[in-house]
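Yeah, one chain of the complex is gone here, protein chain that is, but the others are all in their spots.
Labels run A, B and C following the written order; every chain starts at residue 1.
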C-alpha cells in the first residue's frame, strides 16, 4: 500500500508484539478493534477542532464565546500534540513518517496554536487539520473508493506535464490579453488601472469565473473582450480533453490483457478468457 | 422494467380481470386506451397544479387572485389525494408501491397542502409534484428516450464513487483556500468577514459561477484568487473526464456482441470472435 | 449533397441548358465563374445589410444617420426580394426550395422590412439574414470544413435524445432548487421574491453563468447555494461527456472497415489494407 495516502508508518511487520508494537498497530492501522475505535475518535476530534476554528472566525460568535473557543482550541492542540509524540515514538522508521505527507500534515496541524502566542491571526492556519480527514478513506475501509481515488490520482499525475505546459501558455496569453485591455481601457476605466490589475481581469474572464467587479466599458474594450471570451471557449476545452484522455487510458489499462495465442497469434483477449476467440486454442498466461 | 423509473406497482399479471385489476391497469400502465387518457389528464393536472403554486408565489398575482389560488390548490390536492388512495387500493403489493420512488413522491405531493394549515409557507413544497412529471417518459411511449435516460443513469451511477471522492477533495480544497483568503482579506474586505463566508466565496469561484457579490480587493488577495482560479481550471476538467469515460464505456457495452455460446452460455464476445473464449467451442450467429 | 446545408434547389440535371437553366446554375451552384461571382456579391450584400441593421439600433448613430439607414434598408430588401423571386422562378422544384431551410430563411430575411411599415421595431428581425451567411461554406468551396460541420451536426443529432432527456432533468432540478431557495431567502432577499424568479437564479447558477444580479444573503441560503453549485459541478460534465462520446463514435465510424478475411476470418482491417494483416491473404471488398 505504497499509494499516495500511505501514512509513511504502515510497515512494522517482524517486530515483536510488545507494547510499542500494539500501540503502533492501533494508531497506524485499522485492522484491529482498538485501531478502528482510535481512528473514529480521532476523526471526530479533527472534525470538531476544524469546526471550532471556523466558527471562531465569525465575529458575533467570537465576541460571545471567545473564551470557550480559546480553551477548546488549546484542548484539541494538546491532544494532537500528545498524539504526534506517540506516533513518533511508536513508529520504527521515524524519519520516513516525519517526512511523509501525513507526517508533515500532523506537525503543521499543531504548530499554528503555539505560533499564535507570538503572532496573532496564525491560529486560523489550523484549518490545515482538515487534510488529516483524508485518513478517513482508510478508516471507512473504502477499499473501492481508494481504488477510485488512485485512478483519479494516476490520471492527474500523467496529465500533469500536459497541464503544466497548458498553464504556462495560459499565463502567457492572459499577460498579453491583459496588456491589450490596459492599453484600450486603462485611461477611462478604473478597473483596468494597471497591467497586473488587467491580467487579473483576464484570468477572471478566461476561466469563465466572471465576477463582474471589473468589466469593459468602452466599445473597443467590449469587442476585445468578446474575442477573448470566444477564444477562451476553445481553451477551456483543453484541460477537459487532457484529463478525459488520461482517465480513458487508465480505465483501458485496468482492463487490458497482454496474452497472445500460441497457435494463431491473436491478441487483445478478455482478461477472463480461457480459450482464444479466434482459433479456439487454450491460452497461456 | 425494473428500471429507475419503475412505478413499483407495475406487476399485476395473473390476477383476475376484475374491477380492481382494470383500474390498476388504467392507473399504472399505459397499454390501454383508458390508461393513456388517464395519464394525459394526470400530466395536465400536475402541470397546472405546479404552475399554480409557482404563480401564487408572485406577490402581485397573490394579492389579486389569492383566494382563487387557494381554492385551486385544494382542488388539485383533493384530486391527488383520491388518486393516491385509489393507487394504494388497486395495487397488489401495497408496501412495494408505497416505498418506491414514485410512491413516496405521490405522497409528498399531497402532504404540503395539509401541513400548510398548521405551518404557513410549507405549501410551496408542493413543487415536488414536478417530479411526478417524470412519469411522462412512460406516457409518451418514449422507449428510446427511456433507453437514453438509462444510459445516462448508469453512467452517473458508475461515476458516483469517483465523483464523491472528487467532491470530498474539493471540499478539503475550498476549506483551505477559503481560510487563506480570510487571513489575507479578512481585515479589509467585508465579503471575507469569516472563514465560512470565505469558503462560500471559494466554492463560488472554483465552480466558475462567480457571482461577484464577494470579490478580492487587496493585491495579495487578487494574486491568490488568480492562483485559485487557474488551479480550478484543471479541476473543473475532472468530472467531465470521469463522466465521459463512463458514457463511453456504457456505449461500448450497448454495442457489444449479443452472441451466446451454445455450450457454456458465455456472453460478451468480441464481434470478431469465432470461438468462445470460455470453452473454446465455435460460436454461431 | 443532401446534407443539412442543402439549398433544396440544387438538383437540376437533365434540363435543357436554356436561360432559366443557366440562371439556376448561377444562383444555386458555385461551379461556374458567374456562379462564384454571384455568390461573393451576395455574401457581401448580406454582410452589409446585417451590419446596417445592427448599427441602426445604436441610438447615437440612428439620430445622426437614421434617414440613410432607412434608404439602405429598403435598398437591400428590394434586392433580396428580387433575388427570392428569381430563385423561385429558376428552380424546378419550387415547393422543395420554398420549404427547405434556406428557402424559409430567404423569405424571413425580406419580410421584416415590409412588416415594419405596420409594426414599428420588427425591422430588427432582419438580423435573421445572418443565417444566409451559412451559404458561405459552399461558396468558399470548403469541402473539408463542410465535412467537419457534418461530423459536428451528426454528433449533435445523435446526442440530441440524450441531451433533451438531460435538459428535462435540469428543468426539474432547477424548479425544486429554486423553490427551496424561495422558501429560505424569499422573505429577506428581493432577488428571490417569487418562485419563477428563484428558478431564474437557479438556472443562472447551475449553468455557472453567475451574473450576481441575484445572490443569497442569509447563512442558510449560502449553504444551500454551495450545495447547488457543487452538485452542478458534476452536472455540467454530463453534456460534455455525451457529446464527446458521440464525436468519438463519429470519428470511429469514419475510419472503420467492415471487410473480413476469407481465409482466417480476421476483421478490423485498415480501409487502405490490401492483404490480411493476420494471414497475409488478399482481402476482398
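The rule is short, and it goes like this: a residue touches a chain if its C-beta (ideal position, glycine included) is under 8 Å from a C-beta of that chain, and two chains touch if they have at least 3 such contacts.
Quick caveat: nothing in here was measured; it's all calculated off a predicted structure.
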Selected residue (touches chain absent from view) among A:81, A:122 or A:175
A:175
Can you tell me which of C:23, C:98, C:111 or C:128 touches the chain that was removed from the display?
C:128
Contact partner of the left-out chain, one of C:49, C:109 or C:208
C:208
For chain B, which positions touch the chain that isn't shown here?
208-212, 240, 244
By the contact definition given up top, give the residues of chain A that touch the hidden chain.
161-162, 164-166, 172, 175-176, 179, 182-183, 186, 193-196, 199, 205, 208-212, 215, 219, 222-223, 225-226, 229-230, 232-234, 236-238, 240-242, 244-245, 248-249, 265-268
State which residues belonging to chain C touch the missing partner chain.
50, 53-55, 57-59, 121, 124-125, 127-128, 130-131, 133-134, 137, 144-145, 148-149, 151-152, 155-156, 159, 163, 167, 170-171, 196-197, 199-200, 203-204, 207-213, 236, 239-244, 246-248, 251, 268-270, 272-282
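We adopt the following convention: only the chains that are shown with their structure count from here on.
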Could you check which of A-C or B-C has the same interface as A-B, with more than half of the contact pairs identical by residue number?
B-C
Just how far, in Å, is the C-alpha centre of chain C from the one of chain B?
29
For chain A, jot down the residues that touch at least 2 other chains.
208-212, 240, 244, 278
